[in-house]
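I'd like to ask some things about the structure below.
Yeah, one chain of the complex is gone here, protein chain that is, but the others are all in their spots.
Letters A and B mark the chains as written, and numbering starts fresh at 1 in each.
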Amino acid sequence: MERPRHQGMAKNTYMRWRLPLVCLLWEVAMIVLFGVFVRFSPEADAHWEEEKQEMNLTSDIENDFYFRYPSFQDVHVMIFVGFGFLMTFLKRYGFGAVGFNFLLAAFGIQWALLMQGWFHSFKSGKILIGVENLINADFCVGSVCIAFGAILGKTSPIQLLIMTLFQVTLFAVNEYILLNLLHVKDAGGSMTIHTFGAYFGLTVTRILYRPNLEQSKDKQGSVYHSDLFAMIGTLYLWMYWPSFNSAISDHGDAQHRAAINTYCSLAACVLTTMAFSSMLQKKGKLDMVHIQNATLAGGVAVGTSAEMMLTPYGSLIVGFICGIVSTVGYVYLTPFLESRLHIQDTCGIHNLHAMPGLIGGIVGAITAAAATEDVYGKEGFIKAFDFTGTYQTRTPSVQGGFQAAGIVVSLLMAFAGGALVGAILKLPVWGDAAAENCFEDDIYWEV
Amino acid sequence: MERPRHQGMAKNTYMRWRLPLVCLLWEVAMIVLFGVFVRFSPEADAHWEEEKQEMNLTSDIENDFYFRYPSFQDVHVMIFVGFGFLMTFLKRYGFGAVGFNFLLAAFGIQWALLMQGWFHSFKSGKILIGVENLINADFCVGSVCIAFGAILGKTSPIQLLIMTLFQVTLFAVNEYILLNLLHVKDAGGSMTIHTFGAYFGLTVTRILYRPNLEQSKDKQGSVYHSDLFAMIGTLYLWMYWPSFNSAISDHGDAQHRAAINTYCSLAACVLTTMAFSSMLQKKGKLDMVHIQNATLAGGVAVGTSAEMMLTPYGSLIVGFICGIVSTVGYVYLTPFLESRLHIQDTCGIHNLHAMPGLIGGIVGAITAAAATEDVYGKEGFIKAFDFTGTYQTRTPSVQGGFQAAGIVVSLLMAFAGGALVGAILKLPVWGDAAAENCFEDDIYWEV
Partner (left out) sequence: MERPRHQGMAKNTYMRWRLPLVCLLWEVAMIVLFGVFVRFSPEADAHWEEEKQEMNLTSDIENDFYFRYPSFQDVHVMIFVGFGFLMTFLKRYGFGAVGFNFLLAAFGIQWALLMQGWFHSFKSGKILIGVENLINADFCVGSVCIAFGAILGKTSPIQLLIMTLFQVTLFAVNEYILLNLLHVKDAGGSMTIHTFGAYFGLTVTRILYRPNLEQSKDKQGSVYHSDLFAMIGTLYLWMYWPSFNSAISDHGDAQHRAAINTYCSLAACVLTTMAFSSMLQKKGKLDMVHIQNATLAGGVAVGTSAEMMLTPYGSLIVGFICGIVSTVGYVYLTPFLESRLHIQDTCGIHNLHAMPGLIGGIVGAITAAAATEDVYGKEGFIKAFDFTGTYQTRTPSVQGGFQAAGIVVSLLMAFAGGALVGAILKLPVWGDAAAENCFEDDIYWEV
C-alpha cells in the first residue's frame, strides 16, 4: 500500500486485524509467562499464617499490605485518571487520551511485573509479587504515560503498545542499574520515572517529526469543557503526589516525611506557576495550560529527595523554582524546541517532567551529599541510605556522586532507547494517521 | 387518570407529592428502626478501652477500622461515582443517572444496614455496626445500582425506591442462604452482588417491556462529552475493584491476595476488550461502549475466587476470557435479547454483570474444589474456607458443589424476586414516563 509521507494524503489507519492481533498475542504471552514465573509473595500467600511465625509477627496488621495499600490506590488513580484525564485537554482527542492511556497502562503493568520481578523479586525460579510490586509496576508504566504525552494525538494504538513493550523493558534495566548497581536512592522516581520517561518520549517524538503538522493545528487546541476535564487529571495528580513519592519508602518516618515534603513542594509550586503564568502573558491573564501542568512540577522535583531530610522549607524552595522553570518552559522553550529542534511535544512533557526530573535528580544528589549523622541520627542515617553490607563504608559525598551518575545513566538510556524505539515506530506499517488527521478521535474511535 | 399505554401519549409523571411522601415516610421508618435496633459495634463504641483489654489487644491500630477503612472508602466511591457516572453516557440523562443513583443508594444503604444487621450482626436484640457493616451495605446497594443499569431512563424515582426496598431485602435473604446456610465463600460478590443483581434487573426490565421504545431512540445514544463523563465512572470502578474484592476478606494474606488477583484480571480484560471491540467493528474502530463496560468484566469474574489461591496467571486467564465474552455480548447478544426476548437492557448489564457474574461463580466453585492443603498450608486451608466447627470435615470438592449451588440459588432468587418486583412496578401509579419521553432528564429534573 502506498504511503505518501509528507503530503497529507490519507494513510492506512485500518486497525481491524492489526490491533486485535497484537493485543491477543501479547496477552497470551503474558499468561504463559505469568504461568511459568509469577506467584504470590509470602505476605499474599495462604501460607502467611506459618510465615508470620517465622517472621515473628504478632499481628496481621504487620502485613505490608496495610503499610502500602492506601498509597498504591492513590498511585493507581494517578496513572489511570491522573495521566488519562490530564491529556483530555485536546478538543477532539478525549477518547484517545483516556482510552489509549488505559490500554497501554493495562498492558504495561503486566509486562512491568515480569521485568521488574526478574530483577528484584526473583526467588528460586519464581517472581513473588506483593503490593509493592503493584506499585512499582504502576510507577514503571507512569514513565510510559509521560512519554505518551509527547506523541499524544500522532500515533496509532499499535505504536503505543510497541513503545510500551520497549520502554518498560528499558525502564527496568535502567532502574536495576541505578538502584542495584549504583545503589542510588530514587523512591519517587525523579530519575527513573520522570527524567528517563520524558527524554525517552522527547527522543521518540523527535524521530517521528511531522513537518506538516500545522495541517491539524486547528485541532491541537482545547475547548472550555475539555480544559475542565483536564483539570480532573491535574488535581488528582497534584493531590495524590504525596502518596506517589512515599509509596515505596521505608516503613515509618521515611513514608511520613516523603508525604510532607511533597505536600510542601507542590503548594509552593502552585503560587509561582500562577505568578509567572500571569506575568508572561501580555494581558496578564492566566493560562490553563500552565495551571494544568506546571503546578505539578514541584512533585516531580522532590521525587528523589522527598524521603530524605529535605526539610519543609527546602521543599518549598524546590517547588518555588520548579513552578517558574516549568511555566517559562511552556512559554518560551516549547515553541523553540518545535521550530528549531523539530521536537513536537504535544503536552509539553519537557516542562513538566524532563526539566523538573533533572532538577529532582540534582536536588537528590545534593541532599544525599549533605546528609550527616547529626541530622539523621546514627541509625536513621544508615537506614535512610541503606549503608549496610557492601555499602557500609560509603560516605554521603560519594553517595551524592553516585546519585549524579544516576542522572547521566538515565539520560543516556532515554536517548539511546528513544532513538531505537523511534526508529521502529517510524516503519510505515503501524497505521498512524496522516498529518491532517492528527489529534482527531474519529480515526481510531467510533464517534 | 387515563394512562394510554403503548400509544406514546403523555403520562402523569408529576412527582410533587408522591416522591416526597415516599422519601419522608421511609426515612422516618429508618429513624424508628435504627432507634430500636442499631447501636455501635464494640470497636466503634466508647467502651472500646475496656473491650481492648478483653480482646487482649495492645494497640489501637488493631481496631478493624484500620484494616478496612481505606477499602471502604474505595468501595464507597465505586457505588456513588463509579456506578453514577458510568451511567451518564446518555446524552440527556446525566442528572437522572447520577442523581437517582445517589437517591437509591443513600436509601438502600440504610435499609441494608438493618436487613444485613438482623441476619449477621444481631446480638441481644441489637444490631451492632462497624466499618464492615458499612462495606456490606455498600455492596448490597451495588446490586441495586446494577439492576438500575437495565432500566436506566425508563422508570420514575419512586419505582427505583420501591425496587431498592425489595431488592435489598431479597439480597439479604439470598446472602444469608449462601453465606450461612450453604457456607459458601463470595467475598467479592460474583454471585450475591453481580449474578443476583443483574438477573434481577433483567427480569424487571423484561416485565416492564416497552414496545414503543424506539420512539426515544434518538436520546438513547451518547454525545462526545457524555462519553467522557462515563469514563470517569469506568476508571473509578476499574481502579478500585481490587479494594472491592478484598474489602471484607480475612485480615492479612487474604486481603492482600484478593487485591493482586483482581489487579491482574482487570489488566488482562482491558486488552481482550480492545482487541474484540476493534475486531467486531467493520471499520476496525474502537467503541466507547465496550471500553466503558467490558473492561470491568474481569473484576466481576474474580469476585468469588480473588481471595482464594487463584494465582496471578489464573486471574489473567479469567480476565482474558471475560473481556471477550463481554464485548461479544455487547455486539451480538444485547440486540438479540432486545429483539427476540424483549429484554431492553439500557446499559448492557447482561454483558458486564450477568455473564461475568456467572463465570465468577463457576471459577469460584472450581478454585474451591481444587484447593489442597499443600497449596494453602495446613492453617491457611482451614482459615481460607472456614472449615471449622460444623464444617470441620467438609472437603474441597464438597465445597465446590456448595459454591455451584450458590449460583443456582442466586439465579432463582433473582428471577423470582425480579418477577415479583417487576409486577409491582408495572402498576400504573408510579409516574414513569411515556415511551417517547424516556432517557430524558427534563421529565423529573429542572433543566
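Here is the rule we use: contacts are C-beta pairs under 8 Å (C-beta built on N, C-alpha and C of every residue); 3 or more make two chains touch, one makes a residue touch a chain.
On a predicted model such as this, the values are computed, not experimentally measured, just so you know.
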Residue of A:Q53, A:N180 or A:Q281 touching the missing chain in the full complex: A:Q281
Listed residues A:Y14, A:F119, A:Y176 or A:F381, member touching the removed chain: A:F381
Which of A:M15, A:L182 or A:A268 contacts the chain that the document leaves out: A:A268
In subunit B, positions touching the absent partner: 14-17, 19-21, 23-24, 26-28, 30-31, 34-35, 38-40, 43-50, 52, 59-61, 63-66, 69-70, 73, 76-77, 80-81, 84-85, 88, 94-95, 98-99, 102-103, 106-107, 109-110, 113, 129-131, 134, 157, 225, 229, 232, 444-447
Residues of subunit A in contact with the chain not shown: 61-62, 66-67, 70-71, 74, 224-225, 227-228, 231-232, 235-236, 238-240, 242-243, 251-257, 259-260, 263-264, 266-268, 270-272, 274-276, 278-279, 281-288, 291, 295, 309, 311-313, 316-317, 320, 375-377, 379-381, 383-384
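Keep this in mind: only the chains that are shown with their structure count from here on.
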Separation of mean Cα positions, subunit B and subunit A [Å, integer]: 34
